[in-house]
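Only a single protein chain was left out; the remaining protein chains are all shown in position.
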Amino acid sequence: MPSKQTLIDAKGFARTVNRLAHEIIERNKGAETIGIVGIRTRGDYLAHRIAHKISLMENISVPIGSLDITLYRDDLRGKINQPQLKTTDILYDVHGKNIILVDDVLFTGRTVRSALNALMDIGRPASIQLAVFVDRGHRQLPIKADFIGKSIPTSFNQQVQVLMTEIDGEDAVCLLQEGGND
Amino acid sequence: MSEKILLQQGRLIDPKTNRDDIVDILVVNGTIESIKQSISPQNDYKVVNLKNKIVAPGFIDIHVHLREPGYEHKETIETGTRSAAYGGFTAVCCMPNTNPAIDDESLVTFVQMQAKRVNGGIVDVFPIASVSKGREGKTLAPIAELVGAGAVGLSDDGAPVFDAKVMRRALEYAKMYNVPVMQHCEIPELAHGGVMNEGKVSTELGLPGIPCVAEEIMIARDLILAAYTHSRYHVCHMSTAYSVELVRQGKEDGVQVTCEVTPHHFTVTDEIVRSYDTNTKMNPPLRTQEDIDAIKEGLKDGTIDVIATDHAPHSLDEKEVDYIQAPFGIVGLETAIGLTITELVDQNFLTLTQMIEKLSTNPRRIIGKEIEVKEGERANFTFFDPVLEWKVETAAFKSKSKNSPFNGRVLRGKAIGIFNNGTLLLY
Partner (left out) sequence: MGLKSRHLLGLQDIPKEDIQLILDTAVSFKEIINRPIKKVPTLQGKTIVNLFFENSTRTRTSFELAERRLSADVVSFATSTSSVTKGETLKDTARNIEAMKIDMVVLRHNAAGSAHFLSRIIDANIINAGDGQHEHPTQGLLDMYSLREKFGRLEGLHICIVGDILHSRVARSNIFGLQTMGAKVSVCGPATLLPRDVEKLGVDVYYHLDDVLPKVDALNVLRIQLEREAGGYFPTLREFHRFFGVTKERLDKIGKPIAILHPGPINRDVELSADVADGPNSLILEQVQNGVAIRMAILYLLGTQN
């Protein structure tokens, strides 16, 4: 049995979302120019949380969309199970926008690489900024996040789980001893 | 010095002499010296133990394509008769769809000479000559000369004698020499372009079908002609339920009709074409379960006289193409006994005696090459084990070609040897 350690509880989770929203507004001098894109599946839920916060704070509606990166993955053939292909659902024009790309865990950087390629195929944003809930290190590509919920130093074999009410019934961040994020 | 062979304790079944008992048979220089309950072996006897084995009058397959001359890459008289010998046949009739077709007495002679030269002449080859010149169905081949040279039957097999006028004349002409006209029954316009049985499976597979009526209509026509001309008519490789019924009716009406079926037509249906395996492509095509049931019934009640294989070798290259391009036909000599026992004897459609009638007595009578197992006659035997289970491996076939849909199938019953023309062959 892998041992499981809770690093962020529900309260801490809400605070972190709040802080990320604040930092995004600050960096972009408001929310007029931004669009939010979440990477399916958990990044998508996080994106909605952050967008909601920003909307409340700035009193405007922030455009939001979801990105499925399956077709851009570099490990499709290595997978034992073929991943279910979901739709990319970005109904607004990304052209000229400052896009906030949201994911739950930043690890090797490969997911973000795929997401960047996917985004560029959809249009030409003014900029892309990366927001992640957890940065656990071990990058394999030259990628860094602009907004980080929490940096958690890990060993390669550990696993970081971002749990969300929408999927898991609770908000929390946990560290698992065995296995690894992909 | 004489060769004395003692065949010990085999079960001798000879429908012609009405025998079915366990005996010792002493053969001296290829001739049956004595048949007794028990013969004491002497020092100079070669003793063959046949306990629990069947000794039958030599089997004959009256529908074989030996392919020589012209298609020696598929089969030769040498490889074809070896295949026959190892399938348990002491004689075969070869069909004339060679190149050139056997429509001339020199070719009839050639085939017989070649047969005597190969494999020590252990398998008799009785040629069937073509009905029409070049098998074109237009004008009669020199039937009197062909029969004179040794032809035992007439057929344009591979193609029908489709012109009713030519068929009428062939029947009349053949009657003078007491040989049967053996018809490949198929109305060309109805079968045109077809590659399998027409029905649900062909509809699903999108393969052009050969309707059952293509066969049945020609049988009906020929039966009427045979009755009208008082001639002998033989239906080759019959495949449908209604064909069986037509022949049954013909026999009741006194028509001089005989017929044969192949082992594959009483074993497998068109369902196996679903694999698109070209070894399931033959003409007539594999039909349906109702057809198989009718054929088995016809075998049982005697409507069907003969089991013949339609042994049709094709090279791997010829068969390894898409289904529509592939040639018709499968090899059959080496699986005939196994399929007959597995499908008919074990399933109580035929007794061993009836099986031997259909593989020896009846076909020999039809072509006039009858034999009897009795003292003073030449030894002409097929030995088989009726319960031996074995797995078909086409790679091990003696035939030059391996085109069989039965590869890997487990069968019960197998020939273990033959004795003919003074030669004993035990495998």
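Every chain is named by a letter (A and B) in the order it is written, and numbering of its residues begins at 1.
Keep this in mind: a contact is a pair of C-beta atoms (placed from the backbone, for glycine too) under 8 Å apart; a residue touches a chain by one contact, two chains touch by 3 or more.
Bear in mind the structure is a predicted one, so any value in this text is a computation, not a measurement.
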**Prompt:** Since one chain is left out of the picture, which of the remaining chains does it touch in the full complex?
**Reply:** A, B
**Item:** Residue among B:Gln9, B:Ser202 or B:Ser360 that touches the chain left out of view
**Value:** B:Ser202
**Request:** Sort through B:Ile13, B:Val131 or B:Ala326 and give me the one touching the missing partner chain.
**Result:** B:Ala326
**Which residue of A:Leu76, A:Ala126 or A:Leu141 touches the chain not shown here** = A:Leu76
**Asked** Please identify, in ascending order, the residues of chain B that touch the omitted chain?
**Response** 198-200, 202-209, 211, 275-276, 320-326
**Residues in chain A touching the chain absent from view** = 68, 71-72, 76-89, 117-118, 120-123
